[in-house]
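Quick one: structure below, then a few questions.
Coming up: subunit A.
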Amino acid sequence: MNSDLFVIPFNLGLYFILIYSVVRSVAWFRSLSRPDKLRLQRGFFGRPFMDSLREIFMESLLHRKIFRKNPVLGYMHMSLAFGWFLLIVFGTIEADFFGEKHLNPPSHAIFFRWFNPEHGAEGLARIYNVWMDFLLAFILSGLLLAVIKRFTPRMMGMKKTTRHTWTDRLALTSLWLIFPSRLLAESFTCGAHGSGSFLTGNLGSALASFLPAAEIAPWFWWLYSISLGTFFFMLPISRYFHIPVELFLIFMRNSGITTGDRHSSYTEVQTHACSSCGVCISVCQMSYAAGINDIQSAYFIKGLRNDRDISAITANCLMCGRCEEVCPVGIELGPMRLIERRQGERADRTLSLPERYSVMRKRSVTEKVPTQSYGYLVREEPEKAEVLFFAGCMTHLTPSVIAAMKRIMESAGVKYRFMDEKGGVCCGRPLMLAGRDREARELINHNSDIIWKSGAKILVTSCPICYKVFRESYYLEATVMHHSEFINLLIEEGSLRLGYLHRKVVYHDPCELGRGSGIYEEPRAVISYVAELLEASQERSMSLCCGGSLGNLTLASGKKAMIAADAARILTMSSPDELITACPLCKKTFVQATKTKVSDIAELVAAALPAPSKRVARRRSARATVRANDAG
Partner candidate 1 sequence: MKPEGKKRIWAEYQKEIPDDHFFYVRSCIRQTFFAGSEQYFLKILREDLGKDVYEDPRHTTCTGIGYHGDVVPFETIQTVVARHFALATEAGYRHIAISCVTSFGIYSEILETWKHFPETLERTREDLYKATGRTFEVPETISHTSDIIYKFREEIARKAKYNLVDAATGKPLKVVEHIGCHYSKMFPKYGVGGAEFPHVLVGMVESWGGDIIDYPERRHCCGFGFRQYLVQANRGYSLFASRKKFESMEPYRPDMIIANCPGCTMFMDRWQYTIKEIDGITYGAEGHGIPVLTYEEVAGLVLGYDPWELGLQYHNVQSLPLLRKMGIKADPERRFLDRDGSRLPEPANLIDG
Partner candidate 2 sequence: MMSATGANKFGFAINRSRMIDYDSSDRKVREYITSREPSFRLCFACGGCTATCTAGQHTSFNLRRMNTYIRRGEIEPLREEVTRCMLCGKCLLVCPRGVNTRNVVAVAAEAIRKLERNEL
């Protein structure tokens, strides 16, 4: 039959995408590091495989996470993904079961109605037809929502939606055309043959009543096939490539592969797994509080995917981690950005490929020379100490926090040394946030040397920025504690005698302490011990960034102030007496942004200390030290 030619676009597209997927997967696998290859191989024959299948079902088809965040958006995604999945599965069953043969090429299932126009008049087939029409209607309802979302994102509870490239638009158009064209193609065919169920049958007979259905039907079958074919061809170069890639990502992640600190096939898979859903844009404070709408993770990933110069985007991020927290695909956005920062500038896009290559080659030579160098630092010989206190650079700008910590430690009888009393060396985290790991390592080595030589069992710091890097990038014998943890320890072991302050306070989780290091409970325990802790509308893992973050290199001070003002407004909605934070930088930032008194957790605790009595303090000192040793 000549008119069967319309299946060609579909077939071409389908075989193209299948071959492409296999080739790409093999390429990714081959470029994995040896340990990651092993992980993946082991994962394929173990639990991770089953876990991945479950996750694929729950997330890629049902979109459970999006569902939880936003039911309408979840339904939209679910209807399209799960609906289409069911349509394919049941379509294949239908073709194999009701068709002439029992093993058919995919086109027979997809275009089943064309090849079997009379099918489904009675019996089981009739019921099956109802089911197939229902699935189509299910998808179409999701499609309707998608169209609404594209044109009025707010109706879908989305503050912002991502912007599209022309390839995205073409893919989107073909995707949108697939189901309406199938509907019309089936309807016309059914109309011409008097078959079909509640949707296709009714619509078909209605259309056939005034149109030459038999003549029109092939046109829509062509459109259906072309739409599918186009979509498959566009898939690798559009955002919809995420659909197949996400499956691969889930499998890799469940096998235990992580982002690490350099580009790999895992970062590439993550790049392509982003669906540009825009959830990251909605939660980004830079967007809604400071009106900056072109740097969010979705754009970052898109820039990476399209190999654009994204150095400005890469640098302009608070690194607060809120987007990563909500990413439905689970992309490690923070580490991805840091990798890109480490990469430095990319080659100028205006150069030709050979020029770019020569530039990059030249660079690889010069880049070996560190941009920063701290040869001027003199090795120190610290005194021995059980507990070492490192205030941090920023804390030196909030001397009240240092004073509070001194009082607390003295009151608890802690024998400590103040490591950077006369000003120390930066912990290295700010350099890492700027992508300068090699240089940061110099500072880390310098500080590590001092900490090791001191023989300290506990390293207490007042700055969450230092805390994170001490924990993650220093190799230390000492237990690293943020001062909120340390105070909590002192309270728990009973070495701090504290009064109760009749104050209502709200606690702000600093990014590096909360999302960055998972410390949520200790500060709350400490605060609840001395004051009444009110809940904030956005806290713990969804805590707001104060805006002062060192993660952002380029943000103008005015914009930072806007973010700070917005965060402070939300935090103080319950009109607390005090806004408590646990980071000197957050404190400095919030003080400018709110009239509510802003204190560090250490200051709050110090306020709850009884008037100092030397004898008591001395008696306690022995006990506290023993406990400190145990903790170490």
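As a selection rule, all candidates are chains of the complex that A comes from, given by their letters.
One rule holds for everything that comes next: a contact is a pair of C-beta atoms (placed from the backbone, for glycine too) under 8 Å apart; a residue touches a chain by one contact, two chains touch by 3 or more; residues count from 1.
Predicted model, so just to flag it, every value in this text is computed and none were measured.
Contact annotation for this complex: of the listed candidates 1 or 2, subunit A touches only 2.
Taken together, the subunit A residues at the contact with candidate 2 in this complex read 315, 344-345, 348, 359, 362-363, 366, 370-374, 376-378, 393-394, 396-397, 422-426, 428, 430-431, 434, 436, 443, 548, 550, 553-558, 585, 588.
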